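The chains shown are only part of the set, and none of them has been moved.
Letters A and B mark the chains in the order given here, with residues in each chain numbered from 1 onward.
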Amino acid sequence: MKLVTAFIQPHALNDVKQELYRNEIYKMSVTNALGCGQQMGYHESYRGVDIEVNLLKKIRLDIAVNEDYVKSTIDAIIEGARSGEIGDGKIFVTPIEECIRIRNGETGRMAIG
Amino acid sequence: MKIKRIIFLAAAGFLCTGTAVFADDIDTAEALALYSDAFDMIWLVLAAALVFFMQAGFAMVEIGLTRAKNAGNIIMKNLMDFSVGAVAFWAVGWALMYGATRGGFIGSDQFFIIGANAATLRDWMFQVVFAATAATIVSGAMAERTKFTSYLIYSVVISAVIYPISGHWIWSGVGWLGNLGFHDFAGSTVVHSVGGWAALAGSIMLGAREGKYVEVDGKKVSKAIPGHNMPLAALGVFILWFGWYGFNCGSTLSGTDLGIAGVAVTTTLAASTGAIGAMITSWIQFGKPDPSMSLNGALAGLVGITAGCGVVSSTGALIIGLVAGVLVVLSVEFIDKVLMIDDPVGAVSVHGVCGVWGTIAVGIFALPGNGMAGTGLLYGGGAAQLGIQALGSLSVMSWVLATTFILFYVIKKTVGLRVDSKEELEGLDASEHGMESYSGFQIFSNM
């Protein structure tokens, strides 16, 4: 089992969800995040004083999947989130050793979906 | 300040030594005349202050019903439409509205309110806040996508030209509609419809916000873009309702008019049934009583009663408000789902549609012998007044739609009316003003 974690542009969330659904991936967790990357940020000002905003709004997606779903999950995220511009984000894949469904104690491959 | 102390010594004098001083100093008739003026003065200035405060109400309603990322822009629009509008109404607007008439169509002198005496200053003060109300209505309908510079241009033009001219027709005492017997006590048409129709033209010319109407299975459907702060929206409605006592009651224009109480009562009851009507309608239509619709309903009732608040009975007011409350929900749905025009706060329905309803309602519910308008249909007055009311509504609607479409068209072709899609996504606070309205708050936004 793998955990696919993606940082994407907030406005891409709907499209990404759509793509995931199309690939029959229905479960995920979403968190608000701030990101700092190649997309350098921008400048605001407040009462005449410049503010450098280099933590940009991002959305973090965590999707736990079985091995055979990893590729389609990644592809779906890319499909939904890619605009080709800097700031589109990153996907990280990490190993999961165990997964438990709290409701009924199911574990492993059964629990993940 | 010397004068302060002196006046107040004199006043103290009255309280202690009684009458003698007074009777000797001032002639009774003069005193009575002064008092009559004083009544009108304090009444209209206080009423004007209340109407001014409605600007805060509009700002809060509009902020509440839109997204956090545009709140600062809405603040700027509401602050600046009053500010530039007041200067415009001072320089030009008042003259076109209350200057010497040209054939009942347009005023022509008193630019820069030159030569104004105390009475004119008082009336200007009371009128400028009405002009600003008309102007600011539009801001909500055009929220979340309009270029700030374009909005400034629009503000000047409506306060200087569009509002005053139709106002002249009705409120100048010598306008063609007024002469026909058209009755609009406090401005269902003169103020609210003008704002409402300008809002309609604006939102059509702008187009919908990104993400408002999306293709789903080949069909365009309306999506909700929820407002971010209901408490502020509610506060705004309470402020508006509060200010409306200045708006309607002040429109007696006289502090010694004993009709003030009647106006206050009809205003209160219509607002109440407006809220009730909208609540019930939303309950039936959507399954649950909807807060933002009920809030709109109160405003709808207020707009509805504004034209007739001085000539209808309390029962009449209850019905006018109730109908306005129902109407506003149906109208919001129709405009959103059928016409697919994107009006984030329901300004067209509240001010345009209910403004017309209120104007028409005068022709139906006006009491016999009210001294201001012909008797309404229900009281056996026939359709005469109703016809005039309809004609007036229609004329003003045509005038406003025509001029604002031209105005927005010209703006669109020159400076541009709308921010680009990237700026809209980012929010106008960042793109137009380089700031954030809720610095530090974690806001989840994917639209």
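We take it that contacts are C-beta pairs under 8 Å (C-beta built on N, C-alpha and C of every residue); 3 or more make two chains touch, one makes a residue touch a chain.
Remember, predicted model here, so these are calculated numbers, not experimental data.
S.K.: Give the stoichiometry of the complete complex as a formula in the chain labels shown, bearing in mind that each kind of chain is drawn only once.
M.R.: A x3, B x3
Here is the rule we use: only the chains that are shown with their structure count from here on.
S.K.: Centre to centre, by mean C-alpha position, how many angstrom separate subunit A and subunit B?
M.R.: Going by mean C-alpha positions, subunit A sits 46 Å from subunit B.
S.K.: Enumerate the contact residues on subunit B facing subunit A in the complex.
M.R.: It comes out as residues 425, 430, 434-436, 439, 442-447.
S.K.: What residues on subunit A touch subunit B, complex-wise?
M.R.: Residues of subunit A touching subunit B: 10-14, 32, 42-46, 57, 59.
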